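With one protein chain held back, the other chains of the complex are shown just where they sit.
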Amino acid sequence: MSSEIEALVGREYQYGFVTDIDADTIPPGLSEDVVRLISSKKAEPTWLLDWRLKAYRRWLTMTEPTWPNVHYPAIDYQAVRYYSAPKTAKPLGSLDDVDPTLLETYKKLGIPLNEQKMLAGVAVDAVFDSVSVGTTYKAELAKHGIIFCSFSEAVHEHPELIRKYLGSVVPYSDNFFAALNSAVFSDGSFCYIPKGVKCPMELSTYFRINAADTGQFERTLIVAEEGASVSYLEGCTAPKRSTNQLHAAVVELIALDDATIKYSTVQNWYAGDENGVGGIFNFVTKRGKAMRNAKISWTQVETGSAITWKYPSVILQGDNSVGEFYSVAVVNNMQQADTGTKMIHIGRNTKSNIVSKGISAGRGQNSYRGQVKVMPKADGARNYTQCDSMLIGNACGAHTFPYIEINNNTATLEHEASTTKIGEDQIFYLKQRGMSAENAVSMIVAGFCKEVFKELPMEFALEAQQLLGITLEGSVG
Amino acid sequence: MLEITNLTASAGEKDILKGINLSVNAGEVHAIMGPNGSGKSTLAQVLAGHPSYEVTGGTVRFEGEDLLELAPEERAHRGVFLAFQYPIEIPGVSNAYFLRSAYNAMRVARGGDEVDPMEFLDVMEEKLKIVEMDDAMLSRSVNMGFSGGEKKRNEILQMAVLEPKLAILDETDSGLDIDALRVVAEGVNKLRRPDNAAIVVTHYQRLLNYIVPDYVHVLAGGRIIRSGTRELALELEEKGYDWLLQEALA
Partner (left out) sequence: MTIPHWQAAFAARAGGDEPRWLAPLRQSAMASFAALGFPTRALEDWHYTSLSSIADVPYTIGSGASSTTVADLTPYMINADWPTIVLLNGRWSPALSSLDSLPGGVLVLDLATAWREQPAMVQQHLGTVAVSEHAMTSLNTALMQDGVVVVVAKDVVSNTPIHILHVADAAAEGAARFPRTLIIAERSSKVTLLESFVGLADVAYFTNHVAEVVVGDNATVNHMKIQRESESATHVSTTEVHQARDSHYVNFSMAMGATLSRTNVYTVLDGENCGATLNGLYLGKGTQHTDHQTRIEHAQPNCFSRELYKGVLDDASHAVFNGKVYVHPVAQKTDGKQSNHTLLLSPDARIDTKPQLEIFADDVKCTHGATVGRMDEAGLFYMKSRGVPSETARRLLTYAFAADVLETIENETVKHALEQLTLERYAGSAVHPVIVARKG
């Protein structure tokens, strides 16, 4: 019976193909020279190279964290390639100049980039290994004063903004992986929404790892000026390979007074096979800073990667600011995820809302790790945490690690937790009402994830449903 | 309608049903009583096809067909309904969507067409009255946050919607206060028809004051050790099970 359930959740990875393209790839290994090489390939200004070098030197003094509830063989940082770019890519050129092979790759991933076939209502920055290969709707967005471009381009075109905000939320010294990223990051996306502007379309970055043994170290920086608002989507896939690949990204969000940033992720990196061979090691630092009356909302659907280490967080700096975290994390086969959030309440009447749904199947191990910290001045802070785990079968595990630190006695905290098993009894109940086993599992999983999926923009909700092989109530019939 | 012959079943290593014989005709209500651990609930679950139990012998024919050959959902399609002792909670799935999915699954299996949400609401309107529930419960998640009485009423509502030929009520009365018990029993009574039948499994004689059975069977040690009419239930209430168990041993 439980094997029947597991067969239903075990799906073939659809994005495991490799694009055969000539690449400018540097040899494996990490040193100051490599950092300098990356910087020079991108023709960066000195201040940025200096920042990278400081990060690198700091990284050398740091050790990899051992507290996450994940287990993996030691990573040999000298065996990783830190830069690989398709030779024909023209990061600063127009979309018409993009190599057809790359266009074909993105088309296969469901992200058409050519002007005629672009996704309606979604501007896409396509990042392939270490570089951005194109960004759609740039001109359209520019009319509103919105900057949406690759990080490399922003360094040249908008250095004052990058200098001001880079590292302002996640300093290079923040943690081991953030320091590594700061030293070697190659590209990523930059968004800037001017004061009072509501971004008229979804902004999106699609990350693709292609080259073998290469790490991807991208950096995303989103700045919403006073009263601005933006919804941003992030998607990721990688080929099936029998070796592990390293992904260490940093995302920084800055929501100034009265601004709103909604950041949604569907993470579908290759997860390795059923025996745990291959797959991406995903170590990501995501953090936002919300000023007065601002709101930052993280929504993530984590289905991929062999290892996930990720805690999208919000620093609730300004009074009345709001932080939200909605997460569905799915582990199957040998996948391990240690994910959650941190909500740091600094301002008065700050509010945070955490809804975490973990689904464990196969021999997967899923941990929720969440910190709620209320600082002494944060009068009237409120937190609501809901943490639900679903176990499918008997060989998987779910773990919950809440950290609650309250330094103000006017805080209000509520915590709800549940652990359920999709077992024989649940399936039997629905079968007894005439439904098939497949519909039964689909219905139970969809219901379980509903509170998170309703936070996703439409396109993403559909993609997420498809990934999990479920149909959400209301989207049919 | 239902013919059970020498049915034996086990859970893991443990034999629970040790030769059940029971025949149920259309229009009849049979009560099954017995001490804790006698196999009452197992019998109900086996008839519905619960995967935890293995049928080790005997036959069950339902309207001439071999019931044991059918998957649980096929039994449901044929008209076998089990009101669960512990109804399952399904977070995030509304009762309306769940009921409609079940209703449509049944219709399709019986060669009909699916109904759309609007048509289904019409169907629900009269069914809700049977169990004295208002339509607010349709938008709540299946059995989530329902009181014990509401869960059992929801089971009877599902029964009303799916219109089974054979309803098996597994301890539907346990833990209910007298008012909730009355509503549930009246719901069941309203659904009684000459062409359907019910098997009522209960731990408490009290229920049979409200759902009056045609036959009462006492299950002990995996066998029916005594069958009779309603008077047998009253006698059991008076004297307990020990005298019957001793007679059965003698």
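Observations, loosely collected:
So that you can tell them apart, the chains are marked A and B in the order they are listed, and the count of residues begins at 1 in each.
Here is the rule we use: a contact is a pair of C-beta atoms (placed from the backbone, for glycine too) under 8 Å apart; a residue touches a chain by one contact, two chains touch by 3 or more.
A quick note: this is a predicted structure, and the numbers were derived from the prediction, not measured.
Note that of A:T220, A:T237, A:S352 or A:T420, the residue touching the chain absent from this view is A:T420. Note that of A:A126, A:C199, A:L391 or A:L456, the residue touching the chain absent from this view is A:L391.
In the complete assembly, the contact with the undisplayed chain comes from B:I178, out of B:M118, B:A136, B:I178 or B:L249. Counting over the whole complex, chain B has residues 36, 85-86, 89, 148, 174-175, 177-178, 203-204, 206 touching the chain that is not drawn. By the touch definition given at the top, chain A reaches the unshown chain through residues 391, 409-421, 423.
Everything that follows uses one rule, which is that only the chains that are shown with their structure count from here on.
Note: centroid distance chain A to chain B, computed from Cα atoms, is 48 Å. Interface residues of chain A facing chain B in the complex, by the touch rule stated above, are 1, 388, 418, 420, 424-426, 428-436, 439, 443-444, 446-451, 473, 477. Every residue of chain B that touches chain A in the complex is listed here, in rising order: 48-52, 71-73, 75-77, 81-82, 84, 86-88, 90-94, 97-98, 100-102, 105-106, 109, 114, 116-117, 141-142, 158, 162.
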